[in-house]
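Let me begin by presenting the structure, written as structure tokens, before commenting on it.
Missing here: one protein chain of the complex. Every other protein chain is in place.
Letters A and B mark the chains as written, and numbering starts fresh at 1 in each.
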Amino acid sequence: MIALLVLLFIGIILFEVPGLVKKKMWRELAAFSVFLAIGMALSIPQALGATLPNPMKAIEALFGPLAELLK
Amino acid sequence: MIKKISVLLILIFLTGPLGGCWDRKELPELAIVLGTGVDRTADGRIRLTVQIARPSAFVAAGGGGGGGGDVPAGLVVWAEGETIEDAEMHLETKVPREVYWGHNMILVIGEEMAREGTRMVTNFFHRNRQPRETIWLMVAKGEAKDFLESHSALEKTSAQAASFLARMKLGYSVSSREFDEMLASKGVQPVATRVEVKRAGTTLGPGREKQPSNQKQVELTGVAVFREDKLIGWLDEHETRGLLWLKGEARRGIIAVVPSPGEPEKEVSIKIRRAKTKIVPQYDGERLLFNVVIEAEGDMLEQQSRKDLAKPGKIKALEGAMAEEIQKRAAISLKKAQRGYGVDIFGFGDAFHRKYKKEWRKLKNRWDREFARAEVNISVKTHIRTTGLLTRQPYLPEE
Partner (left out) sequence: MLERGKIDSKQAVFLMIALVLPTAVLTVPSVVAKLASQDAWLSVIVATLVGLLIARLVVSLSLRFPGKTLFEYAEEILGRVPGKVVGLLYIWWFLHTNAFILDEFGAFLGITILPDTPFLVFFIAGTFVAAYAVRSGLEVLVRYNQLFLPLILGLLCVIFILSAKDMKVARLLPVLDTGLVPILKGAAVPVSWLGENVTFAMIIPFLNRPKEAYRVAARAVLITGFFLLVSVLVSLAVFGPNLTRAWIFPAYNAVRVVSIANFLERLEAAVVAVWMLGGFAKIGVFYYAAVLGSAQLLGLKNYRPLVAPVGVILVALALLCENTVVLFDFLGRVFPPYALVFELGIPLVLLIVALAGGKGGKKS
């Protein structure tokens, strides 16, 4: 699983980065890296079997009082 | 070049999930269930009995000479478990193929199981994706296993025979979704078709003249009456007729047998073509009254008497007799439901709910008691359209 995921990330990097470097689109490269880092941060722990905090919980806490109206 | 390699890597990644056929199920690997029976065993477990189709017996006769013959088309297997799913798992250890529920046509619940409660049974069939919402729900007098182990002379299997009988809707047929709908509503208590195994007529053929027949066949013999999901009693075939009238489910094909005008000991048969039932509740906070208006239309298709009935006046009288007969039938079922069982199996509560929504909120939790003491007026309007191909008895001398 984790090997496949690493393979996927290598694939995505090889797919996008050379073109960006050649065209000197540094800003795009930076944005790409940030998003990919977020993607890695979210996916690799899950592939390793860790449980991440679920944003649904936070949103539920935030909107919980309003949600009670829909009972 | 790098681009090509990267595309290749992504494609390799995608081939993993796309190797799609790993859980395919070919037809010859399936055990197709045609009918299911559920019984309560003496030690409180659930016994699941299934009738599985034997595909080779379904090959069209003359299609290459194979198949058919004396091989029975169905195969009955049973297993016990704590729940239906558990029993199914034990069943799988006896059947060398994967059990497939998609073509299951009937669900027969044994008498003991039905008295215990149907919820334990039907939940499996709704929660799982293979069994359909349209399977016919039946209650067997006795054990469901015996019912499924019977044989049909005309159809391939007894499960098919029972489901075709239910489909004709001569009695009261209930699909599992209709049963659950009745169960979920407080304004009506559920009923289900009652089925029994009875001795069949004997067909004699060459070489079989001397053999005594112990052929059994399936029959629909009325309905089972429930309170919530528990079986509390039965209505026989005649009472079921009244139930059909009151529920507005009387369909074409039902026969009303009425005494012939002027000759009460002779009978006339009227075949119903169309029928409609309207339930109009009236409530003033105290007195609960239901006006039931039944409209029926039919053809006179048989007479035992000698009189010429094809006269306008006689037809009028016949219509009156027909109305009286329908009224009587409905009243018998009504009395049995009100006094005998004390449950509203006709959906009077739903009709009441539709008209008096505020009052319903107060009455719904004690509806069956209210229903038992409700007054019901049954009025019947009848209409005879034709007298078949005949006018009067042809082989009688002129009067």
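Going forward, a contact is a pair of C-beta atoms (placed from the backbone, for glycine too) under 8 Å apart; a residue touches a chain by one contact, two chains touch by 3 or more.
Being a predicted model, the structure only gives us computed values, none of them experimental.
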Legend entry - Given B:Arg119, B:Lys355 or B:Arg373, the one touching the chain that is not displayed: B:Lys355
Legend entry - Where the missing chain touches chain A, by residue: 8-9, 12, 15-16, 20, 25, 27-29, 31-32, 35-36, 38-40, 42-43, 46, 52, 54-56, 59-60, 62-64, 66-67, 69-71
Inset, instruction - Identify the residues of chain B touching the omitted chain, counting contacts across the whole complex. - result: 14, 17-18, 23, 126, 129, 132-134, 167, 177, 180-181, 184-185, 350, 353-355, 357
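Please note the rule applied: only the chains that are shown with their structure count from here on.
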Inset, instruction - Please work out the Cα centroid separation of chain A and chain B, and write it as a whole number of Å. - result: 55
Legend entry - Residue ranges of chain A in contact with chain B within the complex: 4, 7-8, 10-15, 18-19
Legend entry - Partner chain A, residues of chain B touching it in the complex: 2-3, 5-10, 12-13, 16
